[in-house]
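For this view, one protein chain was removed and the others were kept in their places.
To keep things simple, chains are lettered A, B and C as they appear, and every chain counts its residues starting from 1.
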Amino acid sequence: MNYQEILEEIFTEVSSLESKGAVADYIPELGNVDASKYGIYLDSIDGVGFSLGNAYERFSIQSISKVYSLVLAMKVLDRDVWKRVGVEPSGDPFNSLTLLEYENGIPRNPFINSGAIVIADILMSYYQNPKEAFLNFVRKISGNPNLDYNEKVAMSEKEHGFRNASLANLMKSFGNIHNDIEDILDFYFYQCSLEMSCKDLAQSFMIFANKGKLLNDEQVYIEPRHAKRINAIMQTCGFYDESGEFSFRVGLPGKSGVGGGIVAVHPSHYSVAVWSPKLNKKGNSYLGIETLERLTTLTGFSIF
Amino acid sequence: MNYQEILEEIFTEVSSLESKGAVADYIPELGNVDASKYGIYLDSIDGVGFSLGNAYERFSIQSISKVYSLVLAMKVLDRDVWKRVGVEPSGDPFNSLTLLEYENGIPRNPFINSGAIVIADILMSYYQNPKEAFLNFVRKISGNPNLDYNEKVAMSEKEHGFRNASLANLMKSFGNIHNDIEDILDFYFYQCSLEMSCKDLAQSFMIFANKGKLLNDEQVYIEPRHAKRINAIMQTCGFYDESGEFSFRVGLPGKSGVGGGIVAVHPSHYSVAVWSPKLNKKGNSYLGIETLERLTTLTGFSIF
Amino acid sequence: MNYQEILEEIFTEVSSLESKGAVADYIPELGNVDASKYGIYLDSIDGVGFSLGNAYERFSIQSISKVYSLVLAMKVLDRDVWKRVGVEPSGDPFNSLTLLEYENGIPRNPFINSGAIVIADILMSYYQNPKEAFLNFVRKISGNPNLDYNEKVAMSEKEHGFRNASLANLMKSFGNIHNDIEDILDFYFYQCSLEMSCKDLAQSFMIFANKGKLLNDEQVYIEPRHAKRINAIMQTCGFYDESGEFSFRVGLPGKSGVGGGIVAVHPSHYSVAVWSPKLNKKGNSYLGIETLERLTTLTGFSIF
Partner (left out) sequence: MNYQEILEEIFTEVSSLESKGAVADYIPELGNVDASKYGIYLDSIDGVGFSLGNAYERFSIQSISKVYSLVLAMKVLDRDVWKRVGVEPSGDPFNSLTLLEYENGIPRNPFINSGAIVIADILMSYYQNPKEAFLNFVRKISGNPNLDYNEKVAMSEKEHGFRNASLANLMKSFGNIHNDIEDILDFYFYQCSLEMSCKDLAQSFMIFANKGKLLNDEQVYIEPRHAKRINAIMQTCGFYDESGEFSFRVGLPGKSGVGGGIVAVHPSHYSVAVWSPKLNKKGNSYLGIETLERLTTLTGFSIF
């Protein structure tokens, strides 16, 4: 089977699955999405794209944005990033305070909320206008100049962001936050509100499958050694406390968001994004995981 | 020996002790205090007061203020207070987030910081001007109309209050905080900055030794059943994670503050306050505990 | 009202309460007890005993035995006991491993299972035949030479004692257990299987109300300073993670067991035992606590 046939086979199979899980609704703006949406886009390293369903429709990328901000932070601070955040899986839900307290304000990894807030703080210290810098970078690597934040979502997150404010204040008490907390959270909520399609996501994640470059473009958007390491962190920490399960079932580095998106990469082969808004209990797209598990089964190869 | 002789005997003994511990210095204003200060004041239920050393000098009462605000909250909400805060010892340091997260934003008891912040929130919802109400109440029961907040201390706490902001935000995320967090913390830091002498403290705590009344005054400042219960909470929770140790060594209900003050009561007998700024590792006055242990040994009676 | 009238008033009131809770049934021998049993015995310090209901019927004392073994350990090691076990409330269920691991094998206090196992280990190191020594001591202070262990209960505990074996092994890995684990647990399960009546319990606990002595007997069974301290520990740690609640509602030092018994003392006034097999969720007798709360309310005095 070629990729297109595989995507169609997957679609047939997951269409017959009982619909499980629930759309994220802790802010009204996320709860309004049509739960039946389903899209997938696969970008192969030889330059061909394959798609199916709502692959061109934009949705809230939420935590997937943490990968982009980590890329920028590694450009800015290189290995000094790791003085302020770790690379170990947390084994705890994405917004837990317990480990953070126990470990003196150093987040376990950059993909739990506390870690992403530290990364946002790093970008605040470096960029005059971090919102603009972030947006420009994602527009460039996705090849889509029309991407934008959803201000309504960002505002709504802010109104319900007490737990994130709790994390930020705790880290500040340990000296691991340098800028004003409200400013950081404002930037953080904007970055999470970015809206992208499966195609946008897959195309931009090609830099992790292709040693830092996009296809048809000689620019190095991220050093290969950095791309390799971000892949490693996605592998062990990309799915909150379900990271081991994803690694076990799918066998690819990836990152999910509560908007229902998942992006994954098979280095040297392809990047792929899938979207289905219903989440399992761990906060990851139920059909998204089912889809990617079938992808590595049907292609017959994963990184393992 | 009568009480005066006992106080003098204690003073002789503790004067010969090696000076241990350190003055609290997480804000500069607290660190400036003269570490050699030492005062004690005992108010006996038959109306005689006994004192020694710097018993009339005011210092920052800090966490001792949590007892006064609990009294006010029980007047306001009666037993509904216990829907929002527990009565169990925490077994954790005074500002831990772990238990609070595990227990869904309900603080273990009103004498750890999170619990006191909930109590402050309760008072904010009830009083138009909680700072004024609080101050008036303490002035009245201490018989000292000159008591006041130390604004410099309150401001300084605020600048270093990230952990308390973290606690408040976490509880707000669980719905256990109703007012604006900045307003609550402002009130909380003011209440902690109140300055009182050993005499002021002992006199005001007579309401816990005398079933809710002061001496020579028929007014019931707190219902006897409330006084009894606050004594019980002081007994099990008054000294952070050293509460069992204090109960074991001293055998009286009491409350300490990082300003170096400790107040204790022997119901139906006396209230007593001691002040010495150097704190042990658990944040309680080193000589304060030594003093009170000798007091119950030399008088030959405690509540046990 | 005199004590007898108070007991009868309490009986009337608690009889009308909806019957709540469940009999402990983790071993079949405990589950077989008649759930409707109810007894109370109050021994006043002036030598008069008051009783009601099944006050003379024996039941499994279970964790109440931990108080007797602590008395023996303090006789043997005096303050060196506190090198191997703490005096702080645990804030956790009675058999938690988490704190024990975190605190390097030193149990929080002698009334959680791990602490009682350390105490058993201390007695094993001192007595040739600790089972006999323990039984003789309790027979003596209860004035009942017929008391005995229930071997069937002890054996059954042993068969289900994997969690206690887990605790003992963990402490041994930290060096805080000196004897053979099977021997210690055998002794521990026997001590818990002892059967006593409310009368036996109240009479023996008089040593805590009467500065170490029984009534009509000049022998000092425990030094007054030890009695005072055991009272303090009962106050803060006697009811697992409901100790604060018991202190708050009842205001007396006491100890409960999963057999449905509770003993409490009002120093210089009385000792009292109550028995009702149904337990609340924290493992303490539901009607037992209701009874004692009414006792301090109706008598109008507690230690606070």
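Things worth noting here:
As a working rule, a contact is a pair of C-beta atoms (placed from the backbone, for glycine too) under 8 Å apart; a residue touches a chain by one contact, two chains touch by 3 or more.
Every value quoted in this text rests on a predicted model; they were computed, and no experiment measured them.
All shown chains touched by the missing chain in the whole complex, by label: A, C. The missing chain, though absent from the display, is touched by one residue of A:88, A:132, A:151 or A:182; that residue is A:88. Of the options A:231, A:276 or A:291, the residue whose C-beta touches the omitted chain is A:231.
Summary of contacts with the chain left out: across C:13, C:78 or C:101, the touching residue is C:101. Interface note: of C:6, C:133, C:165 or C:220, the residue touching the hidden chain in the full complex is C:165. Remark: the residues of chain A touching the chain excluded from display are 86-92, 99, 108-109, 227-229, 231-233, 235-237, 241-245, 247-248, 251, 253, 267, 302-304. Although one chain is not shown, part of chain C still touches it, namely residues 96-98, 101-102, 162-163, 165-170, 172-173.
Here is the rule we use: only the chains that are shown with their structure count from here on.
If the chains shown are joined wherever they touch, the resulting network is a simple chain of contacts running from one end to the other without closing.
If you average the CA atoms of chain A and of chain C, the two centres end up 55 Å from each other.
For chain B, the set of residues that touch two or more other chains is empty.
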